[in-house]
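The next block holds one structure in the form of structure tokens; read it before the comments.
Complex shown without one protein chain; remaining protein chains in place.
== chain A ==
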């Protein structure tokens, strides 16, 4: 069984309800929630994206796809796309790579395993904005401890002026928060790799590095794939708080991701139509991204 569909082999039972209404009643709460919290806002965004409001929000006018044309033609927007790609890829890769490294290290810990794991899981309980502030304080050019150390080591550290440094800071802060979550999943995945496989590979002459890449890594691929999807979505959507706290999208829009720009254009610059058009594009991007991930990446994943 290739296990692509979790229930392959177990034919799902078809429930038969005597009452015609009951099934709909049972489904209603779920459907209501989806409609209220997803379809309704999504359709509102779609509707808004075709309107243009005057600056006072008194009247609006239907403009068709003009908002989209404007957004896609805006160099600031294209910059934001680039920023988002750099930010998301770096955050996901960094968060996953570090978590995997820590999880493999945790496997080797003999004493105090539980303590070590607990300590590594804590950061997940920290709210994004708080995590951002934490890193901001540590690396604030004027009062941060680490900023001070960096500067005394002769490094010109100023994320308030240097876009690359600002990006580095938000990436590290965003990744730091996600490491715990990834760590938990990787620890569980590593534990599910049978020890005898690794022993067999050791007898088969594979070094520990080789064992990791040829046996362990392929076997935890389903988890890695799952985390890839989760981390990408996280980097896209859940990092607003961190960016807002650390850089506010600056300097000079160097850390302005798509989500941040939606907020900035909509709520700060009050361009609701443009902001809504951006939301719609964002939605399309995420749907496409997830589809691509499932279509291409998952094919290469082996489910034991």
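We adopt the following convention: a residue touches a chain if its C-beta (ideal position, glycine included) is under 8 Å from a C-beta of that chain, and two chains touch if they have at least 3 such contacts; residues count from 1.
Note that in this section contacts and distances are computed from a predicted model.
J.: Of the options "Molybdopterin dehydrogenase", "Sn-glycerol-3-phosphate import ATP-binding protein UgpC", "Fe-S cluster assembly protein SufB" or "L-proline glycine betaine ABC transport system permease protein ProV", which is the UniProt protein name for the chain that has been left out of view?
T.: Options "Molybdopterin dehydrogenase", "Sn-glycerol-3-phosphate import ATP-binding protein UgpC", "Fe-S cluster assembly protein SufB" or "L-proline glycine betaine ABC transport system permease protein ProV" narrow down to "Sn-glycerol-3-phosphate import ATP-binding protein UgpC" for the missing chain.
J.: With respect to the chain omitted from the figure, which of A:219, A:235, A:254 or A:277 is a touching residue?
T.: Hidden-chain contact among the options goes to A:219.
J.: Per the definition of touch given earlier, which of A:21, A:58, A:125 or A:203 contacts the omitted chain?
T.: A:203
J.: Residues on chain A that touch the omitted chain in the whole complex?
T.: Considering the whole complex, chain A reaches the absent chain at 1-2, 194, 196-197, 199-206, 210, 214-215, 218-219, 302, 304.
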